[in-house]
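Right after this comes subunit A.
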Amino acid sequence: MQPYLLSFLIFTPLAAALAAVFIPAGAVKTFRWLALAVSVLQVFVLVQLLATYHAGGLQHVEQQPWIVLSLGSWGVFRAEYFVGVDGLSMPLVALSVFVLLIATIASWQTTRQAKGYYILLLILNAAIIGSFVALDFLLFYLFFEFMLLPMFFLIAIWGGPRREYASIKFFLYTLLGSILILIVMIGLYISVHDPSSPGGLVHTFNLLHMADPSNIVSHAILDPHNVWRLGPLDARQWAFLLLFLGFAIKLPMVPLHTWLPDAHVEAPTPMSVLLAALLLKIGGYGLARIAMPIFPDAALYFSSFVAIMGVISIVYGSFNAMASKDLKRLIAYSSVAHMGFVLLGLAAVTPEGVNGAVYQMFSHGIISAMLFLVAGVVYDRTHDRTIAHYSGLSSRMPAYTAMVLVAFFASLGLPGFSGFIAEILVFLGAFKSASTNGLLHESLAIIATSGLVFGAAYYLWTLQRMFFGPFDLKGGIQPTQITDLTVREYIQLVPLALAALAFGVWPQPVLDIIDPFAQQFCEHVLTVGKSVTFKP
Partner candidate 1 sequence: MERDLSETIALVRSSLHAFVPELILSLGILLVLLAGLLNRRRGRLTLMVFGTIVLSLVTLPHHAAPFGHTLFGGMVRSDNFSAYLRALIDVGGVLTLVMAWRDTRTTERLSEYYSLLLAVILGAHLLVMSQNLLMVFLSLEIMSLCSYVLAGFSFTRQGAEGSLKYFLFGAVASAVMLYGLSLLYGFTGTLDFSSGTFSAALQQQQTPLVFVAGLMVLAGFLYKLAAAPAHPWAPDVYEGAPMPVVAFFSVVPKLAAIGALLKFVLVLNAFGQSTFDWQAVLAVVAIITLTVGNFSALWQKNPKRLMAYSSIAQSGFLLVGVVAFLPQGMQFMLFYATVYVVMNFLVFIYLQGFENIGLETIASYQGLGRQRVWPMVFLLVGLVALTGLPPTAGFTGKLFIFSALWEAYALSGKPVLLWLLVIGLLNTVVSLFYYLRIPYFAFIKNGESPTSTNNLTFENLFGLLLVLLLLVLFFSPGLLMGWINKITFVIR
Partner candidate 2 sequence: MEPAAIMFTFFEAAAALSAVSLIFIRQVFYGALLLIVCLLSLAALYILAFAEFVAVTQILVYAGGIVVVILFGVMLTAKIGEKPLVVQHGNVFGGALAAASLLALLLYGLAEHDFTPEASAVPRAKDAVQDTGLVMMRDFVLPFELAGMLLLMALIGAAVIAARTKDKRAS
Partner candidate 3 sequence: MMFPLQHFLILAAILFSIGLMLVVVKRHAIMMLIGIELMLNAANLNLVAFNQLYPTHRDGQMFALFVIIVAVCETAVGLAIILRTYHFYQTSVPDAVAELSDKP
């Protein structure tokens, strides 16, 4: 069964979702246990996967023809079921399985329309993992879009008071992004042919083939020798820009981030967790997997732009977080700031920077999951997340306060937590970029460090306001509502806290997985990017 581990990861939840369709709607417990069983099973598969994974290139590859259409003189239209993991996707797959398990546990209280909820959750599960392992653009796109509808309904039906507005905003932003990606996908697919198939023109969606410029059909629209220009940019630059925007919406990058605070605030806690920990990562993943390797020339051309947008996200996100009155909104803006580091690290195209960017995605997945769970704890009790309504919680909720401390310190990048490793790597990478490949100016890295300072500021201020000082409640919250963590909340939070600590103290195993990818990525983007840049 070893070669099919990835398919097993993807299709188990789908099969479970199908099975759930036939279970009567009243059996709430059955759905819970079914979803939990799927997640636990996935954890076992993941262990198996990690056990057989060795640092290096692409592994656990499964490649099957999916759609093959012969179109006469036009060649062959071919899409494949092509999945595999490498240093970029392995940490993210591991993260997904882990966070999905936590989110399933966090969903335990959902009893309203449980059938629909768990079916959508299972579909979302499959789509998230699928998009991290797909190596065929069409397959990736399928999983990417497949996430939207379940997430939309999960927010819109089980969300907070302004859920309708938030869910539609979320859907529209992401759909707009995916349309931008679709445009480039079609252009790429008609421009790229499969070198391994003899005889005739085979158009392929294979991402690996797309990344090799020698596979581009000459005179195709995305041929580097094409003289086509629109405004100041040529076709490949436009294509990169569209992809970048598409993924930046998902990431999200300032100024395309406005859907995120709304969606986070209104989503039910488990969905906030999934959204922050996993869905945002697909934006960064798409940049590193698709946009930059396929258009390395344009990636180099735009690297300063990407980095500047990253820095803007860091600074702007931090400022907004500081101004937020709602706990979840604060965390949402901190996500914006943290994802800015991913942009900065990738734009540097140095091994340190890329390692840091991927590690940041991994670590932010853990930390943001924890942050939203922590925010959910207090919301569950009082249905109020306004920071100003609380004071001195530490006296009544010591265990909770401890968890909050861990989460906040991890998020603000205190040494010893995983966030610190990631951010320090990104700074290093961005700083070194000026001396090694000359892409970014040093000042960018320096401005980005201010993000750390602001992060410390808003987290500590929040801690001070909510948890210390005299115990006091406003906004009609009764003291009886304030109780400490339950067993199930411990089960959710403790593993995350331990993970944040463990990967902060001992990052080496993860970095060992990421590093081969980072090296190969930088080499590919730099060498190919410079060789392709041909302007007649």
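The candidates were selected such that all candidates are chains of the complex that A comes from, given by their letters.
Everything that follows uses one rule, which is that a contact is a pair of C-beta atoms (placed from the backbone, for glycine too) under 8 Å apart; a residue touches a chain by one contact, two chains touch by 3 or more; residues count from 1.
Note that the coordinates shown come from a computational prediction; the quantities given were computed from them, not determined experimentally.
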The one of 1, 2 or 3 that touches subunit A in this complex is candidate 1
Which residues of subunit A touch candidate 1 in their complex? 66-74, 77, 113, 116, 138, 141-142, 145-146, 148-149, 153, 156-157, 163-164, 167-168, 171-172, 175-176, 179, 182-183, 186-187, 189-191, 220-221, 228, 230
